[in-house]
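Of the protein chains in this complex, all but one are displayed in their positions.
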Amino acid sequence: MNKTRASGRTVGGLRTLSLQAPAVTLLLLWMLVPLGMTLWFSFQRYNLLMPGMKGFAGLENYQYLLSDPALWSAMGTTLLLVGWVLAITVVGGTLLAVLFQQDFFGRGIARVLAISPFFVMPTVSALVWKNMMMHPANGVLAWLAESFGLPALDWFSSLPLTSIIIIVSWQWLPFALLILLTAMQSLDDDQVEAARMDGAGPVAIFFFITLPHLKRAISVVIMIEMIFLLTIFAEIFVTTSGGPGLATTNLAYLIYIRALLDFDVGTASAGGVIAIILANIVAIFLVRMVAKNLEQ
Amino acid sequence: MATLQLNSVVKRFDDTQVIKGVDLEVKDQEFVVFVGPSGCGKSTLLRMIAGLESTTSGDIVIEGQRVNDLGPAERGLAMVFQSYALYPHMTVEDNMGFSLRLAGVAKEQRRQKVLEAARILQLEPLLDRKPKALSGGQRQRVAIGRAIVRNPSIFLFDEPLSNLDAALRVQMRIELARLHEELKATMIYVTHDQIEAMTMADKIVVLQGGEVEQVGSPMALYHHPRNRFVAGFIGSPKMNFLPVSVVSAGGEGVDVRLPGGGTTRVPVDGRDCDAGESLTLGVRPEHLTLDEAGPLRARIQVIERLGGQTSLYVDMDDDLLTLMVDGDVTHRVGDEVRFNFEPRRGHLFTGDDLALESLERHPLASLTRQDNRAASDTEA
Partner (left out) sequence: MTTTLSTKNTPMDAARGDAAARARRLRGFGMAVLGWTVALVIFFPIFWMILTGFKTEAEAIAEPSLIFTPTLDSYVEVQERANYLKFAWNSVVVAFGSTLLALLIAIPSAYSMAFLPTRRTKGTLLWMLSTKMLPPVGVLVPIYLLFRDLGLLDTLTGLTIVYTLMNLPIVVWMLYTFFKDLPRDILEAGRMDGASTLQEIGYLLLPLTLPGIASTGLLSVILSWNESFWSLNLTTSQAAPLTAYIASFSSPEGLFWAKLSAASTMAIAPILVFGWLTQKQMVRGLTFGAVK
């Protein structure tokens, strides 16, 4: 009797195992190997330009990095970038979701147009904004300012971070809109009607019915955007190259500079470890939320 | 010969035992119904027989062969699912012929078998349709057709009628009974509806909490329930239960004192009872009769008139009892009624809910559907 039970189990288990093995093994390798190497390198003295100087460095890389003003400036830039883009996209996305939920002529097409920027590759959107929109002489914004009699702005030299924030927000606002609009469509009509019967106006309905319903979707938007925004790279690479000075150098770009421009593997890896820790703080919450959803 | 035996079959999910050692014997050409409340394990047991769930311990034996380690298709069974589980992307013909296609049967032969099954179920005009274009009853018939085509040794049905509306359900019930006779196959049928169980089964298996409460013919379960659970579960409306106390007991019956005075001798084996012991008396609503001189009295709370019959819900010392009486009674809510029952219609249950055995078997208790048929044959 025991034999049947054991064999039955292993057959089912084996089947599951063999079906999942490729995906699980590959992901395990993809995660553990680089992670281990990053950790290892971060404790090594290792510069590709000075191959002779290899050796254990202890916490030297971290000490060097933490005492480097560039790190703190990059952290500040990262936080500002993430914070502003989040604020703009979440508030804007919620309002736009309410707007595009209304029934009006050609709503479907208008919706599609508004969502489009999300599908544009980052290098394209960065260059289109840098050249055709924000160029101090020939850009559309400069032309607009002039036609109102205002001085044209050299966006990337006078407001570098703001410019990046605008470009990134333009890319991610549609994402927030898309998610929140979908979430809003699952709002029960009966609930809205019941509220209306209870005498709630549009504003009260928004704050007491719609917003609470969107709560979870909003937090999902925040967390997913955070994961991506923490490591914004292409937009900076293409527009400002981190400058002027360090004005638009975020953590991701700093690591890139250290690793592929300065060839300082040790310090770059220490930076990588810091980036991973930051991302994990966010990830824990996101994973928990999805887990709760999985239980339902 | 398609027989099935279960020998102390157990199913455990993680740490909970959902089937707690079931023994059962199904004879060739028998129509067996598993019935019980939801969560009693009846569907799990059926899926274990089908091979869709593994068996933790015990043996499942089909036609003398132990099949525990065989896959579902190798057991020679066919199953009709509650949701029908038709393949939505295939036509009716492809649905019914899928198993033959997998088995590598030639196209011509396949078509012939499908047509044969379609004829039995009157599905010929629908063979080119997709399931989406069929009504609920038609889908049900396709699902049965898919089972017939496999020519299985045993048919398994998992609540097949629960997605149909009431009228269609009655019709399909009759059709299934007809099919059983035509195919002369062994069938196992799971339902939570005791009416389906009563009307179709040769043998009913009442399950609760993963255990078999009683096995028997419909009439045996109705007239001689082994315990209070079966008594309450079989029969509609439910059996009434009253607290009584034993006046005297013995081999020729038990005298009990009814609530509100009066004593009655119930013809059950009372050799294990003592005077003064508390028992529960069970009487079915259809066996309670209005009687001006009856020993039981109560006030009417609700009247439901069904036309031919009327249900009276009466309140007796805070116990709500049901009486099924003639449709023409003129009582009103609030009236006090007196009623009685034939002593042989009474059931007595001990403190641990087991029934005291009747002194006399009901003449129909061993009747099966096959006997019904034989009786009508001789009449004709």
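As written, the chain order gives the labels A and B, with residue 1 at the start of each chain.
The rule we apply is simple: a residue touches a chain if its C-beta (ideal position, glycine included) is under 8 Å from a C-beta of that chain, and two chains touch if they have at least 3 such contacts.
Being a predicted model, the structure only gives us computed values, none of them experimental.
**Q** Can you say which of A:M75, A:L187, A:A200 or A:I224 touches the chain missing from this structure?
**A** A:I224
**Q** Out of A:Q63, A:S157, A:Q191 or A:N280, which residue would touch the omitted chain in the full complex?
**A** Of the candidates A:Q63, A:S157, A:Q191 or A:N280, A:N280 is in touch with the missing chain.
**Q** Which parts of chain B face the unshown chain closely enough to count as touching?
**A** So the residues of chain B touching the missing chain come out as 14, 50-52, 71-73, 77-79, 81-89, 98-99, 102-103, 146, 150.
**Q** Give me the chain A residues in contact with the hidden chain, please.
**A** Against the missing chain, chain A presents residues 12-13, 15-16, 19-20, 22-24, 26-27, 30-31, 33-35, 37-38, 41, 96, 99-100, 102-107, 109-133, 138, 140, 143, 170, 173-175, 178-179, 182-183, 186, 216-217, 220, 224, 227, 230-231, 233-234, 237-239, 251-252, 255-256, 259-260, 265, 268-269, 271-273, 275-276, 278-280, 282-283, 286-287, 289-291, 293-294.
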